[in-house]
Structures are given as structure tokens and as C-alpha cells.
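Showing just some of the chains, left in place.
So that you can tell them apart, the chains are marked A and B in the order they are listed, and the count of residues begins at 1 in each.
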Amino acid sequence: MQLQLQAIIDALGGELHGDGRLTIEGLASLEAASPRQLSFLSNPRYQQQLGSTQAACVIVAPQFRDAAASRGACIVAADPYLYFAKVTQLWRKAQVVVPGPAIHPSAVIDPDAVIDPTARIGPLCVVERGARIGAHTVLKSRVSVGEHCVIGDRCILHPGVVIGADGFGFAPNAGAWEKIEQLAAVTIGNDVEIGANTCIDRGALQDTVIEDGVKLDNLIQIGHNVRIGKHTAMAGCAAVAGSATIGAHCTIGGRAGILGHLTIVDNVHISATSLVTRSILKPGHYTGVFPLDDNATWEKNAASLKQLYKMRERLKALEKAHDGAPVNKSEQ
Amino acid sequence: MQLQLQAIIDALGGELHGDGRLTIEGLASLEAASPRQLSFLSNPRYQQQLGSTQAACVIVAPQFRDAAASRGACIVAADPYLYFAKVTQLWRKAQVVVPGPAIHPSAVIDPDAVIDPTARIGPLCVVERGARIGAHTVLKSRVSVGEHCVIGDRCILHPGVVIGADGFGFAPNAGAWEKIEQLAAVTIGNDVEIGANTCIDRGALQDTVIEDGVKLDNLIQIGHNVRIGKHTAMAGCAAVAGSATIGAHCTIGGRAGILGHLTIVDNVHISATSLVTRSILKPGHYTGVFPLDDNATWEKNAASLKQLYKMRERLKALEKAHDGAPVNKSEQ
């Protein structure tokens, strides 16, 4: 497929330098682009690639207008990465062939589910009774939406997603576990995207809630009664235990964990793999990861770590012995 | 839906204070309950909420009988949380509408599988030849049960569960990997619940075994030849490597990992995210998690951690230099 530069400008705006009739046959990074492809420079760190790229045209910020225009066609946009995102959408739209049926005949839809006529339900999905699927929402293949769960408009659910399995709730009973039936459901807002094989459990007494614009990657686990605020993004394999409340505009790194019954305010950023064990009431960037090392060094440090509080005692004793008073007054 | 308090007492016992004809329209926490809802107090930490809750009736332990009765209807039970669990079950039972067919027509069942007539197989499940599904067991939608795997009675398998995929076994062969065929199966006891998208691999030579009453949350990985003892519960995203043996009545926190070929005795509790790297032969509570901190502080501590064994050497040298003898005799 092909697009002329002028067609891109007509659709998305931006300031074109060069011939609008130039035909683009694909998108690529500066490094990989061929002379028929469109590229972009968003991170100034890569500006020297402007000189070497073979791209037919480069999307750049105003500060790189001259450098880009001197080497060939360019599109100047305030935010080149955002502009690039919109070009990918344009490209996708131009690619799409005749779509299949709105509800694939292999999907199993309960007669008491409500599916917006503009929604698309892919092959081998299951939508149970009382569930609602909003306008323009797409369920790719093999998605399960449980009883009474609600999905908003313009959502995308990737293959294998499970919405509304039972939350993990049991009361101890003489050494065994008594099931606590999960009587509530899942409510998902608009413009939410949910990655492959991700699971969002139904609430015990109140719905699990995913607010508008949330983006969840693959293989994520969201426990019952959790609430995730608007436009929070969570990378692959993250896990949120039951009844945690996460604010808006947070980013949760891949494989990060959040214990149950915690509160995380807006604009909190958790590094990959870290475990959040207490509420976070101040925006910021938080981390808890054992640093990687070659195995032999790690073994020595890990062994010492098991003595760390004893080392602290010994240090204190030494300070005291040294001159009758701590050398360093802080942290005693 | 509605239930009268007397109907609850008739079904579950307990000591009612107040009018048995009072109609309950739902269950909720003390904080969230409306005047038509039933709530419970199980953790004494929340006892002051007894005064402020709007709940129609509260389930309490004997010690809170007077406090609860003075504010309205209450049910006194020895274990309020367990009583509450049973009320959720009663509620679920009262809710259930006419059930669908025992085996959904979209499920793919091998003619050589044996399915108890009281079991229920949901939409788009796959049950392979030689598999057995016990009495009153429920496979929700999109569950796969592989060849010769056996599921006991009264189990619940949530959507996306995979029982009996091949264990991960390969022999190195001149830089490549030679597959070790996984010739055994999976045996699951009675009253086991398995969360969405959880995987339990078939054994190489002996079955992978999940004993009675085990509860597994979502997205858990159980490797081949593993054995999990009775009534052990495992939270979301936990992973158990091949040939590990886990005792009865253990709790394994979310995202915890257990290496292969280990033994963990009964009544062991592993904190979320921790990795078990050696056998645990003593009941107790075990943890191994890097504590979360703001990122800047974490960076400084993580950098120091990479010098920890050198710090230990320096500390020892300093102690020796100080007075010719260690200041602290322990741990030299």
C-alpha cells in the first residue's frame, strides 16, 4: 500500500517541506528506513541519525526543521511521536480490507447480553448474560466477558482476555477454605485497551472498576474490587491484588506487583518488577529491585545481605567505641 | 433479589437479634452498606464502624453482641467471616436462573472422555480423550483439559485454564534441544478451584498432582511433576517449577516463585513476590523482597548493595584494627 505525503498532511495537518506527491510505501525507524519510507525523530538523542537516514521523509519537531529540510522532505509537527502515532492509525485505516460480520458466527453470545450494533465480536468469544459491550468496541478472538460485566465504548480486548472470572475469596473453615461467592461484576470505561490473556476479576460485593483510557498490556492480573484511575498504563505481567485503588495517570512497569487494600495516588510511577507493599500517597517514581550482577558477585553480596542488620549493629558499636561518640551524627 | 433475615437463619443457623421479617436486598461492607443491606464485622480493628454503618443487619462475633444489638438487627456467629462466606453462597444460589445444558454444544469433547452427568462444561471448552471430569465440577468457558487428565468432584475451573499442556522438558543435543515427551498426566482432587488462564502441566513420567481443597488464583504456572498438598492456597501469578513438592495448608503469595525439585513442608507461608530457592523444612513465614523506596534512594542503596561484601570486609578490618580484637564477637 501507498500514501502520498499530501494525503498525510490533509488528514493530520503539520507543515510539509518537500513535494506532496512523494509516495510513501511504509513506516520505519530512522536507522531502518528505505528511500520509500517515512520516519520520525522524537528523541533528540538520535538527531545525528537525521544525517544518515535514507528515509523519504522525516517527521521532526520545529527545532530540527532546518536540519531535516536540508536533507530532503520533512513534516514539522509540535510532537513528532504523537504525529507518528497518528500516521500509524492512518496507515492501518488504509490497510483494512472488507471486514467480517459484526458478531462472528463462532462466538457464543447469551441472548441476555447487550451488544452495541457498532461493536465487533471476534471468533470464539464468549459473552455471558447481562454483559454489555459498548459502541465501536472490539473483542478480538477468544475473549470471555462474564455475567453482568460492562465494557465501554471504543475499547479493544485482545485474544484470551478474561473479564469477570471470580475474585479469589475464601474464608478459612477448619483447615479448609469456604468459597466467598463473588456477587459483583467488572465495569470498564471508554477507550480502554486490554492485552492478550490479561484477567480482570469480578468484585466480591462492589464492582472492579477500570476507568476511561486505561491501557493494560498482556498477562496482567487485576484482583477483585480493584479500581484503576483514568489513563493509567500498566506493562506486561503486572499484578494488582484485591481491593487496591490506583490513581489516574500512573504508569506501572512490567512484572510490578501491588498488594491488596492499598491506595496509590495519581501520577505515581512504579519501576518494572517492584513490589508495592504500602500505600503511596505522594506522586513520584518508586523502585524496589535487586540489582543484577554476575552470579558469583551476586552470591557474595546476597550472603552479606543476610547479615546486614548485624553489620549495622557492629558499625554502631565501632562508632561508639571509636571516640565515645558516633562519628556521623545522622541516622543513629 | 431479596432474602428475609429469618430465611438466612433457617439456612445457616446463628443467633438473630431483631425482626426476622426484615428484608435484605444485598451484601456490603460496613462502610458501603445501605439501610437495606447486610454486613459483617470480622476484624475487631473495624469495630468503630459498627457505630456509623447504615447496614440493616450486621453479622458479629459474640463479643460484639451488645454493641451490635444496640444499633439494630444483628446475627451473632462464632466466626462472622465464615458466616458471611456462607451468606454469599446462599445469595448466589437464590440468584441462579435456569441453567443451560450440562455440556454446551460449542464445547469439543472427545468421545473417549468421561464426564460425570452432574458436571457442567461451558462454551468453547476442550476435553481430550481419556480425560475424566468429576461430579458437580464446573468448567467455565474456554477451558482445555488434556489427554488422560483427571479432575475430581466439585471443582471450578475458570476461563482460559489449561490442564495438561506438555511440561517443559528438553535434553541438550549439540547446541539444540531434544524434546522429552511428557508421558504422564495431571490428577486434580476434589473441591479444587483454579483461576483464569492458570496452567498446570502434565508430568514427564509421573502425574502432576493437585490434592483436595487446593485453591489457585489466576495466571499461575504449575510445572510438571509438581505435587501440591491439601488446602494449600496460591495467589495470582505464582509459579512453581518442575518436580517441586509443596505441603498441605500452605499459603503462597501472589507472584511468588518456587524453584524446581524442592520440598516445602506443611504450613509454610511465602510472602508475595518472594523466590524460594531451597527446600523449607520448618513451618513458618518466609520472605525475600527488595523493599520499595523512592527511586533516588533506591538507586543509592542498590549501588551500595553491589559493594556489600566489600563493606563487610572493610568493617571486619576496622574492627580488627581498632583494638586488635573484634568489637562485636558475634558473626566473624
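Assume contacts are C-beta pairs under 8 Å (C-beta built on N, C-alpha and C of every residue); 3 or more make two chains touch, one makes a residue touch a chain.
Model, not experiment: these values are computed from the prediction.
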Copy count for the complete homomeric assembly [2 present here]: 3
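Note that only the chains that are shown with their structure count from here on.
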Centre-of-Cα separation between subunit B and subunit A, whole angstrom: 26
Subunit A - residues contacting subunit B, complex: 106, 108, 124, 126, 128-129, 142, 144, 146, 160, 162, 165-166, 168-173, 175-183, 197, 199, 201, 204-206, 219, 221, 223, 237, 239, 241, 255, 257, 259, 271, 274-278, 284-291, 293, 297, 300-301, 303-305, 307-308, 310-311, 313-315, 317-318, 321-322
Complex interface listing, subunit B residues touching subunit A: 26-29, 32, 79, 81-82, 84-86, 88-89, 91-92, 95, 97, 104, 106, 122-124, 140-142, 156, 158-160, 191, 193, 195-197, 213, 215, 217-219, 231, 233, 235-237, 249, 254-255, 272-273, 289-295, 298-299, 302-303, 305-306, 308-309, 311-312, 315, 318-319, 322-323, 327-328, 330-331
